[in-house]
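As you look at this complex, bear in mind that one protein chain is not there, while each of the others sits in place.
Order as written gives the chain letters A and B; numbering starts at 1 within each chain.
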Amino acid sequence: MKSSNRWLTAFAVAIYAFLFAPIVVLIIFSFNNSRRTFVWRGFTLDWYPRLFENADLLDALRITMEVAAVAVIASTILGSLLGLGLARLRFRGSGATETLLLLPMVTPEIIMGISLLIFFFQLFGAVGSVGQISIAHITFCISYVAVTVRARASGMDPRLEEAARDLGASAWGAFRHVTVPLILPAVLAGAMLAFALSFDDLVVTAFNSGVGSTTLPIYIYSSIKFGVTPQINAISTLIVAVVSIALFIAWRLGAFRQEQTSLAIEDAPAA
Amino acid sequence: MASTTTTAPRPVAGGEPLLVVSRSWRSRVAARLGAVVLVAPGVLWLTAFFLVPLAIIFVVSLGTKDAAGHIVLDHLGLQNYAQATRPEYLPAFANSLRYALITTILSIAIGYPIAYWISRYGGRHKILLLILVMLPFWTSYLIRTYAWMIILRDNGVLNGILQGTGLTSEPLILLNTDVSVILGMTYGFLPFAILPLFVSIDRLDEHLVQAARDLYASGRGAFLHVTLPLTMPGVIAAALLTFIPAIGDYVTPDLLGGAQTTTAAKIVQVLFTSGRDWPYGSALGFILMIVTLGGTLLALRFLRRELFA
Partner (left out) sequence: MNERHDGSGIDLDRALIQALVDRRLSRRQLLEAIATVGPVAALAPILAACAGAATASPSPSTAVPSTAPSVGAAASPSASPEPTPVPTPEGELNVYNWDAYIGEKTQAEFEAKYKVKVHYTKFPDAETALAKIRSDGKGAGFDVFYPTSVDVPALVADKVIQPLNLGLIPNATNLGAQWQNPGYDPGNVNSMPYMWWTTGICWDGDKIKDDLTSWESLWNPAYKGKILMLDDIREAFAVAAFRLKLDPNTKSEADLDKMVALLEEQKPLLRDYDTDDIGFMTSKSVVIAHAWSGDVYQMYDDVPNVKYVIPEEGAVRGSDTMVVPSGAPHPIAANLWIDFNLDAKVSAANTNFIGYMGPNAAAMEFIKKEILEDPTVNPDIALLDKLVELLDLGADLDKYTQRWNALKA
């Protein structure tokens, strides 16, 4: 296996390069001395200070983050429970539930956006708000979280939990100390997917946004009319930078080592 | 479907029969309770904010519209569906299907080795490496796509490298073609494949693979007979998470594609916006949904039979 390691590592490096290639270009063009992101016209740092004077853009970022936070937390909880339930339990209607889970994913975005728009208006007279966007985002994120969690939980040996129960753990205790650590990586993965989905959503958001709820994607698409400025690159660069720094600190503090131990638990009983 | 599954334990999409259900009375009660606690909140949410709105728009799809684009529900019928199955739209449906299939295959072919590498060789950096996969996706989609345009355009970065190294003499037309659409979509959906693949591969017991290596003696045999079958739930999840959104994607084919890359979802979008025909747009949208859902369920059934027969 060690022999394949080198090729695999080379392949992995190439793929990481593929993933980050546009990010590198994006960062370079955030220093572009032109009103447009498209054509390189020399180096400037101007876009960064101007970013902080642009109250509209900062507002859009704030709204996007608020919506994403709500959507990620709620959809991760609902989706993880659903994924776990589908993987672990056979109950009347589980087939139907599976289909229900697939449906939001196969629904074209514009159908989902417009159906929610009509729904909120007809039932509540609501015509769009940050709250409405959040509900919409939770709705389309649940399936992605559930499918991810389910993939991990479905092969999980239920005897692990039974063993914990036999050893005197309460149902909650077994869930908390056995099941949760086992599915945690999938929950985390699901949450990351949900964040990416919510952060970038345009179509569903556009139909459910209202007065004052310009999110970052809407802001950016709106600016196409006069050309997207490198300010957008600058704000993207800052987001990447902040996340990277946070990751680095977390990593130095050993935040990810916790994961290791929980993964180890899983391997232990089978050994 | 539900009624046949209540008595005998049968394999679920994930994998093994669920021993726990049939084991004891206690577990059966626990299962029912668990279903309420685990499944009910999500199902209720999706019913309220997805199924009900979807039912409304389904009714819309049976209606017609008047000259001004108002929805009229006086004579409900399937006329929009009949109209939507026009042969002129077939190329767009074919495009959607082709892009989604190729994207799914590429995403899994690329994503599996990466997920495997992170899981097996990532050591204590596993989670960090995983988050790095996601990091590019926490920037704006449009700006990332613009970056691809800068790379792929006729006088772009890639053509610069190709011509600089003498591999090509003329600039290759990459942007606004099938190539750029598939590249853009694969890029966009790769994390959707890598994450479920990782969680599935990472769950795999290394000792099983070791045992298999002892039996099969070749790494390839162990991989094909042990690792791959055991991680199939992850492959299925990855396929679902890429194929399904890919078939409904119209923004990538619109931005990176050209005059010849129109997809079915784009036509739906045109009907809703410029066309001002919500009933017809809804009908076409439902057809797209049914095609996708039907295909997905068929594929799932096939995969399960293959895997667990």
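The criterion applied here is as follows: a contact is a pair of C-beta atoms (placed from the backbone, for glycine too) under 8 Å apart; a residue touches a chain by one contact, two chains touch by 3 or more.
Everything numeric in this text was worked out from a predicted model, so none of it was measured.
Contact with the undisplayed chain is limited, among B:102, B:157 or B:270, to B:270. Annotation: of B:103, B:119, B:176 or B:200, B:176 touches the absent chain (contact as defined above).
Of the candidate positions B:120, B:153, B:203 or B:304, contact with the hidden chain is made by B:153. The chain not shown here touches subunit A at positions 34-36, 38-39, 41, 56, 114, 117-118, 121-123, 125, 127-128, 202, 206-207, 209-214, 217-219, 221-227. What subunit B contributes to its contact with the hidden chain is residues 56, 59-60, 63, 66-74, 86, 88-92, 149-150, 153-155, 173, 175-176, 254, 257-260, 262, 266-267, 270-278.
Basically, only the chains that are shown with their structure count from here on.
Subunit B has its Cα centroid 15 Å from the Cα centroid of subunit A. The part of subunit B that touches subunit A in the complex is made up of residues 1-3, 5-6, 9-10, 12-16, 18-21, 30-32, 34-35, 37-39, 41-43, 45-47, 49-54, 56-57, 60, 110, 113-114, 116-118, 121, 124-128, 130-151, 157, 187, 190-192, 195-196, 198-200, 202-203, 205-208, 213, 219, 230, 233-234, 236-237, 240-241, 244-245, 247-248, 251, 265, 268-269, 272, 278, 281-282, 285-286, 288-289, 292-293, 296-297. Subunit A contributes residues 1, 4-5, 8-9, 11-12, 15-16, 18-23, 25-26, 29, 37-38, 77-79, 81-82, 84-112, 114-116, 118-119, 122, 135-136, 138-139, 142, 144, 146-148, 150-156, 158-159, 162, 171, 185-186, 188-190, 192-193, 195-196, 199-200, 202-203, 216-217, 220-221, 224, 228, 232-233, 236-237, 239-240, 243-244, 247, 251, 256-257, 259-260, 263, 266-267, 270-271 to its touches with subunit B in the complex.
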